[in-house]
Structures are given as structure tokens and as C-alpha cells.
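So, subunit A:
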Amino acid sequence: MAEHTVKAFDHEIDQLRGLIAEMGGRAESALEQAMSALIRRDQKLAAEVVKNDAKIDVLESQIEKLAVQTIALRAPLANDLREVVAALKIAGVVERIGDYAKNIAKRAPLIIANKNLEPLSLLPAMGQIAGEMVHDALNAFSARNADLAIAVVERDRVVDDFYNSIFRTLLTYMAENPKMISESAHLLFVAKNIERIGDHATNVAEMVYFAATGQYLPDRERGEAPEDK
Partner candidate 1 sequence: MLTPEQQALKPNDPKMTARDVRVFYGEKEAIKGVSIDVDMDNVTAFIGPSGCGKSTFLRTLNRMNDTVSSARVEGEITLDGENIYAPSMDVVQLRARVGMVFQKPNPFPKSIYENIAYGPRIHGLASAKADMDVIVEKSLRRAGLWDEVKDRLHDSGTALSGGQQQRLCIGRAIAVEPEVILMDEPCSALDPIATAKIEELIHELRGRYAIVIVTHNMQQAARVSQRTAFFHLGTLVEYGVTSDIFTNPRQERTKDYITGRYG
Partner candidate 2 sequence: MTASRNPTDWKSDAMQKRIARRYAKERRFKALGLAAILLSAGFLAFLIITMLGGGLGGFTRTQIRLPVNFATAPIVVDPAVLQGANADRALSAANLPVVTAQAAEAALGKDGDSLLAPNAWLVVRDAIKADPSILGKQVTLNVPASAAIDLAAKSDGTPEAEQAYAMLRQKGVVFRSFNWPFLSASDATDPTLVGIWGAFKGSLLTMLVTLALSFPVGVATALYLEEYAPRNRWTDLIEVSINNLAAVPSIIFGLLGLAIFLNFLHLPRSAALVGGMTLALMTMPVIVIAGRNAIKAVPPSIRDAALGIGASRVQVVFHHVLPLALPGILTGTIIGMARALGETAPLLMIGMRAFIATPPGGVTDPATVLPVQIFLWSDEVSRGFIEKTSAAIIVLLVFLLAMNGIAIYLRNKFEKRW
């Protein structure tokens, strides 16, 4: 794509993309570290994740400010406009992803105490997929790649299915081990958080698709909600 005649415009767009990439990277590692703290029962790591969430919040307000400024000064149109609006919305969504990761890290100390929590072993895989979805969605934004975005959207089904099976597993476990109900409940919330992160990554992918093509993705098929059973 050719450069803008006004070089400062290109500079601002690049800055915006850089900030999104940084924010995405931080959210991704927040999730990774939160999961790691949970599995390895590392309280210190969990505390660090909680602390680092502030940086993600700061990035969100920076991106917001830059996006508003670009719109005011450059009056972007067509794909430039879509990209700036997408950046604004993605920043909000990634901030929530960061918040969910923080939430997971907050619950970690409450779960760690007990050494023997079977369903815990299901979570890493689910967290991994969600993490990859976040990674790929932000890559798609960076590459302005609509196909990559579609791939992310389709993967959400997997995460939803994962959540459904963990939900059923935990219910069964709680029924069989009433003494572990408290920890199980936390685990349930963690699973829910990861599922929400997967949804948010999908949102990001949808915004990337719109920014790249100007079209909206048709409503995606959601996985069956376990509550419906």
C-alpha cells in the first residue's frame, strides 16, 4: 500500500499499531503467567500478574488518546478510518482480557493451597488455546489479514466446548467431593474467565475482519451453552 502524502499520518498509524501490539503482548503474557502461577502454585508470580495489569490499563488510555487525535487531525477515511476505529475498540477489549487474566491470578492463591485438585489438569490446555487465539487475533490486526481473523473466530468453538466439558466435570467433582466445593467454585470461575478471554479474542478477530475488508462477518455459530442442558 502506498504511503500517505502527509508523512505524519503514516507515523501516527504506525504508533497506534505499535501500541496495540505491545498491549496485546502484555495481555497474552499476563494470561500465560496467570495459568503458570496457577499450575505451579507460584504465589509470587500471581502477585506480579496482578501488579502488571496497571500497565495494560495505561496503554489503553494511550491508545484511546492517540486514536482520537488521529481522527481529529487527519480525518481518516475508508480503510484508514476502519483501522483507527478498530484500534480503539480492540484496545478496550484487550484491556478486559488483561482484567480476566488478573482475575485468574487473583484466584490462584485460593486454589493453590490444596495439592490434589484433579480438574485442574484440564485448564492448561484450554488456557493455551485461548492464549493462541489472542496471539493470532492480534497478529491478524498487525498483518491486516482477514483470513487469519476468520481462523480465530472458528477456533472459539473449541474453547466453548472445552468450557462445557470442564463445567460438567467440575459439577460431578463437586458432588463427589463436597469438602472441595470452595476450590472447585474458584476453578469454575477461572474456566469461565478463560472462556470469556476466548470470546474477546473472537471479538478482536471480528473487528480485524471489518477493518481489513469493510464487511461484517455473519453471526457465528456458538457452542452450546452448558446451562441449556
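Here is the rule we go by: a residue touches a chain if its C-beta (ideal position, glycine included) is under 8 Å from a C-beta of that chain, and two chains touch if they have at least 3 such contacts; residues count from 1.
Selection criteria: all candidates are chains of the complex that A comes from, given by their letters.
Predicted model, so just to flag it, every value in this text is computed and none were measured.
Among the candidates 1 or 2, the one in contact with subunit A in this complex is 1. Subunit A contributes residues 1-6, 9, 74-82, 214-215 to its touches with candidate 1 in the complex.
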